[in-house]
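Of the protein chains in this complex, all but one are displayed in their positions.
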Amino acid sequence: MSGLALLEGRALSKVYGLSTVLHPTDVVVVAGEVRGLVGSNGAGKSTLMKILTGAIAPTSGHILINGEIASPGRPLEMLRRGVACIYQHSNLVAEMSVLDNIYIGRQPTRRLGLIQRKLLREQAQALLARHGMDLDLDAHVSTLSTVRQKEVEILKALALDARVLLMDEPTAWLSVADVARLHSTIDGLRARGVGIIYVSHVLDEVFAICDTVTVMRDGSVVADQPIAQLDRARVIELMVGKTLATQALGEANGAARSAPAAGVPRLRCRALSKRGEFHEVSLDVHAGEILCLTGLVGSKRSELVQAIFGANRFDSGTIELEGVPVKFHSPRAAIASGVGFVTEDRHRDGLMLDLSIAENLVAATLGRYRRGLLLAGERIRATALRLITALNIQPPDFMKPVRLLSGGNQQKVLLGKWLDLQPRLLILDEPTVGVDIGAKAEIYGLLRAARDNGMAVLVVSSDLEEVMTIADRIAVMVAGRVVRTRETCETKIVDLVRDMGAVSA
Amino acid sequence: MIRRHGISALPIFFLVTFAFFCAVVPRFATAGNLEALMAGYAFIAIVAMGESFAILLRGVDLSVGAVMALAGMVAFDASLILHLPGYLSVALALVVATFAGVLNGLLIVFLRLQPFIATLATLAAYRGIVFAISGRQLVPGLSTTALDDPWIIGLETYFDVGATLGVESIAVPAIPLSFLLMIVLLVLFEVLLRSTRFGRDFYATGGNPEAARLAGIDLRRTVLIGYALSGFCAGVAALLLVARLTTSTEALGNGMELTAIAAAVIGGVRLNGGMGSMWGPVVGTFLLGVVLMGLTLFGISQFVQQILTGAVLLAAIAHSRWLQSRRLLPSAPEGS
Amino acid sequence: MTLGDRNFPLPTPRRSFFKKAAAISATLGAATSAWVAEPDPQSASVGMPAAHAADGTGPLKMAFIQWQPHTVPAAWSKGIEEVLKDQPQTQYKLLDGQNKVEVQVSLMDALINEGTAVIFLQPIDSVALAPSINKAKRAGISVITLNIDATAQHAAHVEMSHYYGAMEIARVMGEKMGGKGEVAILNAPPGIIIRDQRTNGFVEGLKKHHPNVKVVADQVADWSRKKAQDVLATILNAKPGLTGVYGVNDSMALGAVDVAKEKGLLGKLVIFGNDGEKDALESIENGELTGTQYTDVYQQGRFAASAATVLASGQVPATAFKKQAHLLMPFVIATRENVKQIQPSQRW
Partner (left out) sequence: MNMVVRANERWGVASERLGGALPIALVVLAVALAVMQPAFLSVANLIGILRQVALVGIMAAAMTFVIMTGGIDLSVGPVLAVAGLVAVLSLDGGAALPVALLLALLLGLAVGLLNGCLIAFLRLPPIIVTLSMLSIVRGSGLLVGGPDLHGVRGQPAFSFIGTGSVIGLPFSVWLFLGVAAALLFAQRRTPLGLLVAALGDNERAAWLSGHRTRLTTMWLYGLCGLCAALAGVIQASQVHTGSATYGEFGTELDVIAAVVLGGTQLTGGKGSIARTVLGVLFLGTLNNGMNILNVPIDIQLIAKGVIIAAALGLGQLRR
């Protein structure tokens, strides 16, 4: 990895009030290099990224672009000088077209600031062609799927022909195929001498695509070396420390499986169909098993489980809960008969971000915490404390607004909300997206525990690694149909990929 | 980009209403009435356009009415007390109005006040200033003196299209200058919003401020300009109204804010920003006008009129919502 | 011919008040006939405007544009209807100006297009409505203004005296206060001309008749009884020495009465209102409100209507008027002593 340093951070640090979130840190991005940046949530990755993009100014230290000092806290300047970023959460304007979003704030203009539409469109098309992407430039971003939106964000960055590209969790919510697609794009960029910082919780990706890796922990860099010199276990250990690491790995694939359950299934779906979404879907989930429903993004898994939960309509088919036919017309009804649903997008559908941990934890079970007209404060408090310890939610302060928690802890709160319901059937949609490896391990543990107490668990996941880790049985969904159901113990990832008919990852 | 959000519903509704009145109300579809409609509502439409700028930025401008009164009174004093030449009075009034808008923007940008509160405060303050500088109070005689400066009164002129085109057979309504002015502003604003970078920045700021900021858009500048435009529009409207009335009163533009907001929202400008057009509010305004004129000519009692006006408002919004829901059927309430 | 010009004999002796009212209606008749007597040469050339329904085709349309729904215009409207109901061919409607000049102007336009024969108008502003009035005149429509004159020449103006009435109130009030003391004015917000006329009249009146009566507070109470209560209660906390209150309309005066009652100041506070609506008169009879300026608003409406009928009869094209009939309604300052004189039929 020879080449000149495109972007250099020297002794960058960030202090908020009393807490130091980033200790003086050096970081270098060299042309034609993909640098992995890994670490648990709260390790300081995001802060470092924000400083490098100019979103925030460092408390100390400075940034050099091509060897020249760049003034801190100036997103525009960083952009102009070819440092672009793809943030984990969408930074698109939903109401505007793809074209407008790609060139937001820097459309080529004539006199009077009139935009040169034709030129703009040509540029965009050239861009699409160069990176082998196809997007409807006039489509509204709000109408695009998450993947597509990510692509728009990448294009947005590419449109600057950025020399340095910072990617924060670019593959969150992406399916295997899309990840592969993204990676090939990245390879292309690398070939063109672009320097890339690649932040991800999914180590396999890091090992697949990165040349060098920077491991962060508690706000400082603990390792910075070519990826070749490291292995997965070592990296995890660097990230989360010995104990957790062993736990996270140890429980991986070889984890105990319950025997294939028999008798009346907890959940039985027969021939569920909804025009344009899913067709003739039949599924069984037994008490004490974890069924993973995997597939490409867009295979309508979320729509399916929402329909089961009563958050989406379906045209035909039957649902039975322990042999009793049910049809939920609202989530309320589903919850009443003991079905829980951990939604995919915790920010949009899951949490009340400005409410406290306690308030979120009892949101689905409020009915149980009333004494006459009043809220039974003590009981709520007790439950909150119980769940906070059980799920090891950090910080263990039930008064804290959820917005202030890390992604992993937010996800745990969301999970806790539904565990408190002690549902007969718990549905989870992408339960560990954007969750760091430590929290992931804990969530897996919780799911297994729930399963072992006889809960039926239905997990929708695109992360095959995850599927292989927690599933007892795996159902593969393609274009709205369940094409195959497998016992995990007899399954290899490649089989799943083949089932999905996706390009080999 | 607007069509996709079911705002095309409005023109349909407008035309239907209009057609209805033409059909059932005697003397509604006369040249004279159309003329009155144009003259009576063009200036309100201009205010509504201004208001839309504020709303597009996730804000609201409650002070438009007060700004109108301010601009009107400035022109009044400048002409009748200071005896300035008309073009100066007009310019002065516009400058004051625009500055009033800028002040709103400053309060919102630098004091980080909620637009509602900021403009509510200035609503009171500007009205107070109007009372303070009112020539009608300072110089008793003036309350019964009409403005006569051609530059101001000249704004209330009509162009007899019929005559110029030589069409005598059918009565063609004369087009009021105010209406033409409105059209000009409408075109300007549409171009500004659709095909200039500033316009795009504008939608970006309203749609997703964070993204706009990270894309290096100067939010403060956008907001300031937005409210400045709102003020400017109020100023133009005020002058047109003053020309129509040949005077200005302390109560000028009372309650205009609600009319403007209603017109904007009916016109499809989304209250939480980032979505809407300029022609929407204009059509919305004239819908209100058509209803008032229609019901009046229909001889509906004033009280029933109020009821029906409310009903029509509801119908208009329900209709567009209905068209929308047929496009994208939300099986669940969208998060607020 | 200006009936009852600015120096209308004031004060009105109680007895002659009703005689005078009668006299005026008579003279009004004379006036209208006089118009007929001197038709304008051009009127022939002007001819009957097409809109004008006087030629017997279709009903005769008349409309009243008020400033906003309120007791006074409501009473006018009653008076107008009384007169018009005997004339089956006339069609009358009451319109709401929503207290907005621009709305009144739009309504004028609508009526003009409709071919209304006569428009009764209570202008919010004298100047602002002038252009519309001229437009109406060009269309051959007679406009009769109520209460607030317009700067444009028009058919007739029937006014309850604001300026002189308020002056007179000041005089009587001063007497009741023994020529000295402190007065608070419960005022309306600026923007409507009545407000200025009444306030100025009152202040001038005090200057003229009772220089020792001081206006110590002048606060806006938005025409509203509730606001008047709040405002006066507050003022009294700061100015316990207050001995007089002038409410620019009766509602505000009655609000003052409510406060006086509550604080047991009924005897001490001299409270005057303006307009003379029936609640006010009743309150005077109960010895609470000291007095108010009473105008027979029904009568005012009737006058307007009778003038309208003459005009609409068509012999007199609106364009024919060189001069404008100007009728200043007689009024009394109703106090305990004379309030009984006002018959129930005259209370509105």
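A few notes on this one:
Chains here go by letter, A, B and C, matching the order in which they are written, and residues are numbered from 1 within each.
Everything below uses one rule, namely that a residue touches a chain if its C-beta (ideal position, glycine included) is under 8 Å from a C-beta of that chain, and two chains touch if they have at least 3 such contacts.
A quick note: this is a predicted structure, and the numbers were derived from the prediction, not measured.
Listed by label, the shown chains that the missing chain touches in the whole complex are A, B, C.
Of the candidate positions B:Leu34, B:Leu84, B:Leu107 or B:Val290, contact with the hidden chain is made by B:Leu107. Which of A:His89, A:Arg130 or A:Arg370 touches the hidden chain is settled by the complete complex: it is A:Arg370.
When the missing chain is restored to the complex, the residue among A:Ser142, A:Ser220, A:Ser356 or A:Thr485 that touches it is A:Ser356. Within the whole complex, the absent chain has one touching residue among B:Ala91, B:Ala125, B:Val191 or B:Leu323, and that is B:Ala125.
Within the entire complex, the positions of subunit B that touch the omitted partner chain are 58, 60, 62, 107, 111-114, 116-118, 120-132, 254-255, 258, 261-262, 265-266, 271-272, 302-311, 313-314, 317-318, 321, 325, 332-336. Residues of subunit A in contact with the chain left out of this view: 311, 330-332, 334-336, 341, 343, 348-359, 363-364, 366-367, 369-370, 373-375, 377-378, 380-381, 384, 398-401, 417. Interface residues of subunit C with the unshown chain, by the touch rule above, are 68-71, 73-74, 187, 189-190, 216-220, 222, 224-226, 229-231, 233-235, 237-238, 251, 254-255, 258, 262, 277, 279.
Note that only the chains that are shown with their structure count from here on.
Of all chains in the assembly, those touching subunit A and also subunit C are B. Placing every chain at the mean of its C-alpha atoms, the farthest one from subunit B is found to be A. Summarising the inter-chain contacts, the pair of chains with the most C-beta pairs in contact is B-C. At the centre of the protein atoms shown, by the Cα-centroid criterion, sits B. One finds 74 Å separating the Cα centroids of subunit A and subunit C. Averaged C-alpha coordinates put the centre of subunit B at 34 Å from the centre of subunit C. Those residues of subunit B lying in contact with subunit C across their complex are 26-27, 30, 32-33, 35-36, 39-41, 43-44, 131, 134, 136-137, 140, 143-146, 156, 241, 244-247, 249-252, 254-255, 289, 292-293, 296-297, 299, 301-303, 305-306. The residues of subunit B lying in touch with subunit A in their complex are 1, 4, 191, 195-198, 200-201, 203-204, 207-208, 210-217, 274-275, 331-332, 335. Those residues of subunit C whose C-beta lies close enough to touch subunit B in the complex are 69, 91, 93-96, 98-103, 105-107, 109-115, 124-131, 151, 189-193, 196, 200.
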